[in-house]
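Take this structure, written in structure tokens, and hold onto it; I'll ask about it next.
All protein chains of the complex are present and in place, except for one that has been dropped.
Labels run A, B and C following the written order; every chain starts at residue 1.
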Amino acid sequence: MSKQVIVLNGGSSAGKSGIVRCLQAILPDPWLAVGVDRLIEAMPATMRSPESIDFAADGTVIVGPEFDRLQEAWMAGVAATVGAGAHVIVDDVFLGGAGSQQRWRAVLDGLDVLWVGVRCAAEVAAGREIARGDRVRGMAVAQADSVHQGVVYDVEVDTTHTESIVCARTIAARL
Amino acid sequence: MSKQVIVLNGGSSAGKSGIVRCLQAILPDPWLAVGVDRLIEAMPATMRSPESIDFAADGTVIVGPEFDRLQEAWMAGVAATVGAGAHVIVDDVFLGGAGSQQRWRAVLDGLDVLWVGVRCAAEVAAGREIARGDRVRGMAVAQADSVHQGVVYDVEVDTTHTESIVCARTIAARL
Amino acid sequence: MSKQVIVLNGGSSAGKSGIVRCLQAILPDPWLAVGVDRLIEAMPATMRSPESIDFAADGTVIVGPEFDRLQEAWMAGVAATVGAGAHVIVDDVFLGGAGSQQRWRAVLDGLDVLWVGVRCAAEVAAGREIARGDRVRGMAVAQADSVHQGVVYDVEVDTTHTESIVCARTIAARL
Partner (left out) sequence: MSKQVIVLNGGSSAGKSGIVRCLQAILPDPWLAVGVDRLIEAMPATMRSPESIDFAADGTVIVGPEFDRLQEAWMAGVAATVGAGAHVIVDDVFLGGAGSQQRWRAVLDGLDVLWVGVRCAAEVAAGREIARGDRVRGMAVAQADSVHQGVVYDVEVDTTHTESIVCARTIAARL
């Protein structure tokens, strides 16, 4: 096992968090789990405004310059954590598709990354969004395909008909 | 629609909570969601001791007399809430199988109940337990079959290969 | 100790929940903790709309007829739980002041109730609202005095300069 960081990309309610927890449970070494959801929680409450990030009524996410700047700094921090010897799993949503991957590539330059695409059929993700109960409706459908556009992966999993633990085993086999 | 209360029974990590939230989302009237997990949270922290309820290392749940007494009183409260005109969905784990159903039958006597069995293959529920990350390991397997023993249902759903929202629609069709 | 139910009334961020947990910790018998916050969580997500309950931008709470109806049924359930032998602590916000107490009095008729007022200076509660980080701004100030208007208590505590555990001991001494 030589990979130092696993980057999971997928739309909202595609099942990334469950896969992350399964990976942490089955991998022999301890891996730290970080992600954009935790980043948002680390921001001031007022940052969830049109100036920064906003969840529109239709589920579209609008990211402002302030959010962008903090995200960029956070990404540098993730790279440094990996550089300092920790194994890290990143749970992200590439709102910019290939452009988002390019940003991560630049930040993680020189590190051994496993790129993972987490897919889920839009209508299934939409149902899971309802089942979770605490998500803005529409994000799952809005992001299901768009976040994968132009992104290149080492391995792809699809949670539509496959359990988190099985997806995690598929990913772990590629480390 | 004449049913006044829906009782869902299933093992830990079978997917009951997701179905409850989907039911609340698709049913035209507002339904209150109550359940044994919320009941446990309503108890003093010290109640999660061998005297009351305990989650053993192998996932077995041990319920003591104090827990039992409070649960009985809570069940009477649920019945009264329904009797006072609220539609209620109960999310429970029949640790005593048919005996647990008999207790609910006595309490809900005179009310129009829809009994729902929520099944999930033990190995799949075990994987979801890992994916949730905050559950005692082993509960899913320990409860998968035992909670259904001798219980009679109006409708049964199986989340092994069926999404929460689809299960919810199946249940809603029986109201 | 003959009291069967403790009803705590106070504005948002006055410190009721902390007192409830302290009461559960220091009272020799197990007491169930219920409250309007848990009731709201039990409602469908869509119930937090102008038709039911809404947290306006200035912190004013608007309660609609649907919310009111479910609350009434839930109150009947609380009374039945107490009637069935459980000790219960109710954590409520009397948006209607004396009228809210009258509603509880009718529902809890025949039970031995300890009425507790939880006060906190508006400016202090406003600061704690910010410190909690997950509350609508303005509720603390809007409710600090109004919820106590015309309400009659057996005991009053003030968290402005007194810790939760000390308030809990004052209340416990009156049981």
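What we mean here is this: a residue touches a chain if its C-beta (ideal position, glycine included) is under 8 Å from a C-beta of that chain, and two chains touch if they have at least 3 such contacts.
It should be emphasised that the depicted structure is a prediction, and the values quoted were computed from it without experimental measurement.
Chemist: Which parts of chain A face the unshown chain closely enough to count as touching?
Modeler: Per the touch rule, chain A residues meeting the hidden chain are 21, 24-25, 27, 30-34, 38-39, 42-47, 52, 66, 69-70, 72-74, 76-86.
Chemist: Contact with the hidden chain only, please: which chain C residues?
Modeler: That gives, for chain C, the contact residues 18-19, 21-22, 24-25, 124, 127-128, 130-133, 161, 163-166.
Throughout what follows, only the chains that are shown with their structure count from here on.
Chemist: Under the over-half criterion for shared residue numbers, do copies chain B and chain C use the same patch or different patches to meet?
Modeler: same
Chemist: Tell me the angle, as a multiple of 5 degrees, of the rotation that maps chain A onto chain B over the C-alpha atoms.
Modeler: Nearest-5 rotation angle for the superposition: 180 degrees.
Chemist: What whole-Å value do you get for the distance between chain A and chain C if each is reduced to the mean of its CA atoms?
Modeler: So the centre of chain A lies 39 Å away from the centre of chain C.
Chemist: From the C-alpha centre of chain A to that of chain B, how far is it in Å?
Modeler: Centres of chain A and chain B (C-alpha means) sit 32 Å apart.
Chemist: Return the distance between the CA-based centres of chain B and chain C, expressed in whole Å.
Modeler: Roughly 27 Å, centre to centre.
Chemist: Scan chain C for residues touching two or more other chains and write them down.
Modeler: 45 - these are the residues of chain C that touch more than one other chain.
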